[in-house]
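Got a structure for you, questions after.
What you see is the complex with one protein chain gone and the rest in place.
== chain A ==
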Amino acid sequence: MGKSGIWRFAALIAGFTVYFLLNEPGTAAAMHIMEGFLPVGWAVFWWAVFIPFFVLGIVRLNQMTRNNPELKLLLGLSGAFTFVLSALKMPSVTGSSSHPTGTGLGAIMLGPLPMSVIGSVVLLFQALLLAHGGITTLGANAFSMAVAGPFAGYAVYSLIMKSGDREKLAVFCAAAAADLMTYVVTAFQLAVAFPAADGGVVVSLMKFGGVFAITQIPLAVSEGLLTVLLWNWLKSYSPNELSLLKRQTKGGSL
């Protein structure tokens, strides 16, 4: 077998490997509240709660990019990180799979409001193309992932940064909190919509929480670690402050 023969053989093996990897039978897994699975009243309610945040988010985004075009870079990065992480469906300790949200990083860099826009764009993509989540439940899903998560992450970040300058710890905790909060809120949304016949909302919350929140705990840790990794990477090339909080207090610009 000549040199070209070896290469052809290698290419064949590689081709088959890719083919079998891609063709592995997989179960479709999605983690947000599915299309049609919230009663009409609740679907409308969560849309109504979400829309003001979305509008404020758009206003904030316009302000930010007008005053500081450089922020567009961080904006793209936040969106991209959310895109990547919410595509990663990871197995977890409960025997179910779920995915991280990636909204914590953006909340730290840009503040929680812009994430309401970025997060809902990701959700819309998944709802329209992937039958993952849904249009009727988009309000509820966007509220949990694009509003509640980022706000929780930002709050945790500010809290830790104020009590001491441990930035990496703050980034880790913020990302994990944003991730976990998203699914706690999802469990809550389902519990109030489907209270158990005996025991009511509390019993339902325990059940849904057991599925969503417990599954999410190891994933939240993973998301925290991945966010710190990207943070370290960015830090080594960017002399400017990455976080909104620090930019404001130091008046630095990026």
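Rule of thumb we're sticking to: contacts are C-beta pairs under 8 Å (C-beta built on N, C-alpha and C of every residue); 3 or more make two chains touch, one makes a residue touch a chain; residues count from 1.
Keep in mind that, in the parts below, contacts and distances are computed from a predicted model.
The listed options are "Cobalt transport protein CbiN", "NADH-quinone oxidoreductase subunit M", "Regulatory LuxR family protein" or "ABC transporter", and the UniProt record of the chain not shown names that protein "Cobalt transport protein CbiN". Within chain A, the residues in touch with the undisplayed chain are 22-23, 25-37, 39-40, 73, 76-77, 79-98, 125-126, 128-131, 134-136, 183, 190, 194-197, 204, 207-208, 211-212, 215-216, 218-219, 221-222, 225-226, 228-230, 232-234, 237-239.
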